[in-house]
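Missing here is one protein chain; the remaining ones are kept as they sit in the complex.
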Amino acid sequence: MSITPSSDYIIPKLKAETIVSLIKKGVRASGRGLEDFRELGIVTNYIPNADGSAFVKLGNTQVIAGVKLELGTPYPDTPNEGAIVVSAEFVPTASPLFEPGPPDENAIELARVIDRSLREIKAIDLGKLVLIPGKRVWVVWIDIYVLDHDGNLIDASSIATLAALLTARVPKAEVEGEEIRVDKSEYTGPLPMNRKVVTVTIGKIDKIMLVDPDIEEETVLDTKLVIAVSDDERIAGLQKSGMGALDKNEVLKMTELAMKKGKEIIEVVEKSIETSTREASAEQATRKLREDSEDTGMKGENEEETSQ
Amino acid sequence: MVSKEEKPKLIRDDGLRHDGRRPDELRPIKMQVGVLKNANGSALVEYGKTRVLAAVYGPREPQPKHISLPYRAILRCRYHMAPFSTHERKSPAPTRREIELSKVIREALEPIVISEMFPRASIDIYIEVLNADGGTRTTSITAASLALADAGIPVRDLVTGVAVGKVDGVIVLDIDEVEDMYGEADMPVAAAPSLGKITLLQLNGVLTPGEFEEALDLAMRGIQEIYKIQREVLKTKYLKVKVEE
Partner (left out) sequence: MGRKKAQSENRELVIPGQLIAEGEFKVATPNYIYRVGNRYYSAVVGLAEVTEDSLTVIPLEGFYYPSPGDVVIGVIRNVGITSWEVDIRAPFPATLYAADFLGRPINPAKEDLSDYLNIGDVVLAKVEVFDRTRDPILTTKGKGLGKVTKGSVIEISPVKVPRVIGKKGSMHQTLESETGCKITVAKNGRILIECPNKQLEEIVVLAVRKIEREAHIPGLTDRIKEFILKEKVRRGLLGGEQGGETEAD
């Protein structure tokens, strides 16, 4: 049963009025422009035990996406494809309004919107995740963990999911007849991806559109439209979320703005992965160098010993 | 049941759809209001083989009482599929899909219900999908809107739903289950037709911006057609009452 929310985040009315009147003038309480995202920080490989992961900080909203590949059976209607499962947890650390317990309608909606944005466009090349056709496949578990809620959870989660998928690797699996031996200490390569997708949430107040609403702005929005945008500039999913209504021109304006912002966000994600991979490989290289020199050092000592 | 391997041809060589409809053609639509005695308002709506019953209770005291709001009535909405409504039996326990759809359907109705008139009360909307053949959420919205009107709950407009889609590259109106399953995109839309306000918009699939605009236009045209039937059925309930001699 879905019920009109009664315990929504409450802000002082005066503050709400200020936010609205500022937005109507084209500015936001934080000083951001209407089409500006908040500062976006992405840390990939954040969870060492996951096969792919990312920590995303969007303003003060913090989200982790963890990707794990586990053996499973394919869906009967897609016997020659791997499977994906997206779940979201609104952890009680994230807000005084979040209670422990099974995911509520908001968490379910978030997970399903992200699931559809990946599934329909075949963002993951599931055909390459088959171990024994019709019987054993990789299941890509995507778990979204909302740690701190300062608005726009869907976009933050979608960005984290994309970053986690792009850095995820497929564990080594040896197939012998019906037997499969998985060795997670080794990876056969990156998770095969076809497309990059992010969601862009556009909020509406009166006639004004804005991107990346924070939690205070969310309380004054008439409604939101979540638009999944792919790197080949198609619309990979839509979801009107919230109580208000939109007219057709508003919807078209929103999708247009989302296409533009989505492209930018995908570039940011790509860059940050590039940087962190470079840093990681640089670090790896230095570590290797150090280990090498330690080795030679040791050798030297030994040599010295032997020479003595 | 059809399995994924044997994807049927969704657009035939003559340009018509697998069931013989034109791309911009609705399925046969049937509507009835006041079908339940106990509910304050009710409606039974059919889009082809999709059949949905909606009942409205209230405004009434919310259960539990503490969920009430001091300045408006709350809406409580449940979208539920009957166990026999699908090809394979569906467990009656609510699925994640049903939880999400209950939310988006409620949010599609919130903008039209004049809830400010009834502080602290609850308006309960119960939707039962009796037979599912695609477009169940949009059929549900059409039915729920009729049930609200039948209950006499003041609303700004009716709400009408229809799903458009892309099948074999063609944008089509009012997709059924086969088209939903094998098509490239399913886009449910609901709108308040007199006000021109879209109250539900989802896209499950992939469209270019151009295709999206075409699909949205087609949906709005379909909504106007269905809206005519909705209006008719609300009026007919009274017009068919004859003076008894």
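Each chain gets a letter, A and B, in the order it is written, and its residues are counted from 1.
Just so it is clear, a contact is a pair of C-beta atoms (placed from the backbone, for glycine too) under 8 Å apart; a residue touches a chain by one contact, two chains touch by 3 or more.
Worth saying up front: this structure is predicted, and the values here are computed from it rather than measured.
Visitor: Could you tell me which of the visible chains the hidden chain touches?
Guide: B
Visitor: Using the document's definition of touch, tell me which of B:Val155, B:Ala185 or B:Ile198 contacts the absent chain.
Guide: Here the residue in touch with the unshown chain is B:Val155.
Visitor: Just to verify: which one of B:Gly48, B:Pro111, B:Gly161 or B:Pro193 makes contact with the chain not shown?
Guide: B:Pro193
Visitor: Could you list which residues of subunit B touch the chain missing from the display?
Guide: 40-41, 58-61, 70-71, 112, 114, 117-122, 149-158, 192-195, 231, 234-235, 237-239, 241, 243-244
Throughout what follows, only the chains that are shown with their structure count from here on.
Visitor: Indicate the whole-number Å distance between the mean C-alpha point of subunit A and the mean C-alpha point of subunit B.
Guide: That gives a centre separation of 31 Å.
Visitor: Help me check something: in the complex, which residues belonging to subunit A touch subunit B?
Guide: The contact residues of subunit A facing subunit B are 1-4, 6, 76-78, 105-106, 108-109, 111-112, 116, 120-121, 223, 225, 228, 230, 233-248, 251-252, 255-256, 259.
Visitor: So in the complex, which bits of subunit B are touching subunit A?
Guide: Interface residues on subunit B, with respect to subunit A: 3-4, 67-69, 72, 74-78, 96-97, 99-100, 102-108, 110-111, 115, 185, 187, 191-192, 195-209, 212-213, 216-217, 220.
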